[in-house]
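Complex shown without one protein chain; remaining protein chains in place.
First chain written, first letter: the chains are A, B and C, and each begins at residue 1.
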Amino acid sequence: MADLKQRIAKRCAKEFKDGDFINLGIGLPTMVADYLPEDIMVTCHSENGFAGIDTVADASNLDVDIINSGGTYVTAVPRAKFFDTAESFGLVRGGHVRATVLGAMEVAENGDLANWIVPGKKVAGMGGAMDLCAGCPEVIIVMLHTQKGNHKILKKCTLPLTAEKCVSKIITEMGVMEVREDGIWVVELHPDYTKEDIQAATGCELHFDPDMKAMEEE
Amino acid sequence: MADLKQRIAKRCAKEFKDGDFINLGIGLPTMVADYLPEDIMVTCHSENGFAGIDTVADASNLDVDIINSGGTYVTAVPRAKFFDTAESFGLVRGGHVRATVLGAMEVAENGDLANWIVPGKKVAGMGGAMDLCAGCPEVIIVMLHTQKGNHKILKKCTLPLTAEKCVSKIITEMGVMEVREDGIWVVELHPDYTKEDIQAATGCELHFDPDMKAMEEE
Amino acid sequence: MINKIMTADEAVAGVKDGMTIMVGGFLATGSPEVLMDALVRKGVKHLTVIANDGGLDAGQPAGEFAGKTARGVGKLLENHMVDHLIASHIGVNPKINEQIAEGTLKYTLVPQGTLAEKIRAAAYGLGGVLTPTGVATPMETEPDELGRTKKVMEIEGKKYLFEMPLYADYAFIRPTVADKFGNFYCAKATKNFNYVMAGAAKHTVIAPEKIVEIGEIDPDYFAVAGVLVESIAEGEKRWQI
Partner (left out) sequence: MINKIMTADEAVAGVKDGMTIMVGGFLATGSPEVLMDALVRKGVKHLTVIANDGGLDAGQPAGEFAGKTARGVGKLLENHMVDHLIASHIGVNPKINEQIAEGTLKYTLVPQGTLAEKIRAAAYGLGGVLTPTGVATPMETEPDELGRTKKVMEIEGKKYLFEMPLYADYAFIRPTVADKFGNFYCAKATKNFNYVMAGAAKHTVIAPEKIVEIGEIDPDYFAVAGVLVESIAEGEKRWQI
């Protein structure tokens, strides 16, 4: 499983280019930072207060004034810009954070996303997730393709939405999918799986791009 | 005339108390600053960019980064806070600038104010005047009671408005008037004038407060 | 001349049962601890609290670094002083879901960016906020913090939620540095809600880590104008882990 998650994180890291300003959610999305190419400069948004997260702090560099949105003490890159919540989400809503990478409970074939609440369970709150999904030009979902065998990519979400028609790309251990006007298109398929495998693991009809490639690990 | 304007400015200066944050318009309103009591601290808003105008700059203290809203180089008090236009007018709209002192072309008995445009003449623009009149809890008009013998305090404004029902007080060489729900009430009358004089110089019916006092010069 | 500097107890003296207060901080980083302590000492009840979250509970880690006591809004929750929490995230402090389950705490969720703009709209005299955030989600269908139905407006072909301004009786804010007039800034990631809350409440109270003389530091450091600040409480310390 750890290997599969690393595969997903590594592949996701290839989505970014020099100068990008992006937001990485908590969990698997955070792992993406470890695989960003060293020859490009990507600035990571910490929605609680700055542009330019570096890494988790240790005793040698810990500053109690710098946490990430999960409450962990982190460090900031030298070019970091600190800001308040209004500015932070102004950048998000204004489309200046080019992409957000998030996990999902459910994604629908039209790009609807549900990843913040399960009715009847304890409520955590959306934090900044709704703003990120409504504001970022690209919402990239990274997740294991299914949850204990259950479909997560669906014809229609059953859970309350985080935002409608927001997901642009889905990266799982099985492949890379783009959400287009007419549905979900597989653009890369991992060599471990067949078209039939990925379709069987998906709750809506998949389209296979004529130029579909193999999902490469490195 | 200069004496009359000084009289108005001196009287207006008595409107303010320790800790007030106010805005003084260009011209006669600016003169009010010269008469503010020295034992109270009043902070003056310069809508182009700071709270805490001090005085006109000279060669010894001129900083090209500090102008007032008229484009004059000025100095700032040590407690000055500089801000951008969004913050400046956020303070105004939010009611945090307790009072603005402005001149007027026309004031109506319901508090309507016209002081920014004369149709057919060269257009200057409202600058920040509409924001100030709509946002400040108190709009105090300082002006000569009439313009070349013509009434300026009217039943209804004939010129396009700056803001409706915004004026709370009018200070002229003849007296001090409050705009109340039921019209304009004279609360101070200058000893040089009678009730009949001030009524004759006014284009709407004046009410005389039972506790009306003499408008004192000092 | 007005003196704004006082003790934390003096600064919260006007807070009454049932009032609405805003508290700066994000998982307690940037929260005014001396003011929370003073509120606990005062023992006010039935507060409506507007904050990003519910702070931290005693013994709960902020990341990997444990605190011994509750922090920020967590102090008010621990002492059952809150009736209604208006926040973007309520999942970290376990007291929140406990008190919801007990039926003693009501909550209203607001997306983080929307929460900031609603507060800013109150501080800056705007009639409301038009945000794309929350369209087609429960934010659109559920009533707002005062039980009002929300409107959706279509503007140039895109849908926006119309959200109302959010006001309070008191705003409790933690600057890193303030001068004696109340001009202040918050260092690094402690800014969060501490800037927009100034001016959105009838009374703005700050508890700076450091109080400097007027004119002592470059005014271009300051983010918020002292004219908005009514009281400056002494005694706030840098957080020790």
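As a working rule, a contact is a pair of C-beta atoms (placed from the backbone, for glycine too) under 8 Å apart; a residue touches a chain by one contact, two chains touch by 3 or more.
Worth saying up front: this structure is predicted, and the values here are computed from it rather than measured.
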Can you tell me which of C:A8, C:V73 or C:A187 touches the chain that was removed from the display? C:A187
For the chain left off this view, which of C:K16, C:K45, C:K158 or C:K202 is in contact with it? C:K158
Just to verify: which one of B:Y73, B:W185 or B:F208 makes contact with the chain not shown? B:Y73
Give me the chain C residues in contact with the hidden chain, please. 117, 125-132, 153, 155-156, 158, 160, 164, 185, 187-188, 219-221
For chain A, which positions touch the chain that isn't shown here? 18-19, 21, 40-41, 43, 51, 76, 78-83, 87, 89-96, 135
Missing-chain contacts on chain B, rising order, are 46-50, 56, 62-73, 76, 82-86, 88-90, 92-93, 112, 117, 122-131, 134-135, 160-164
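Just so it is clear, only the chains that are shown with their structure count from here on.
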Which pairing of chains accounts for the highest number of C-beta contacts? A-C
Looking at CA centres, what chain is most distant from chain C? B
Taking each chain's centre as the mean of its CA atoms, chain A sits from chain B at a distance in Å of 55
Could you state the distance in Å from the CA-based centre of chain B to that of chain C? 36
Chain A-chain C separation of Cα centroids, rounded to whole Å: 29
Multi-partner residues in chain A (2 or more other chains touched) are none
Can you pull out the residues of chain C that are in contact with at least two other chains? 120
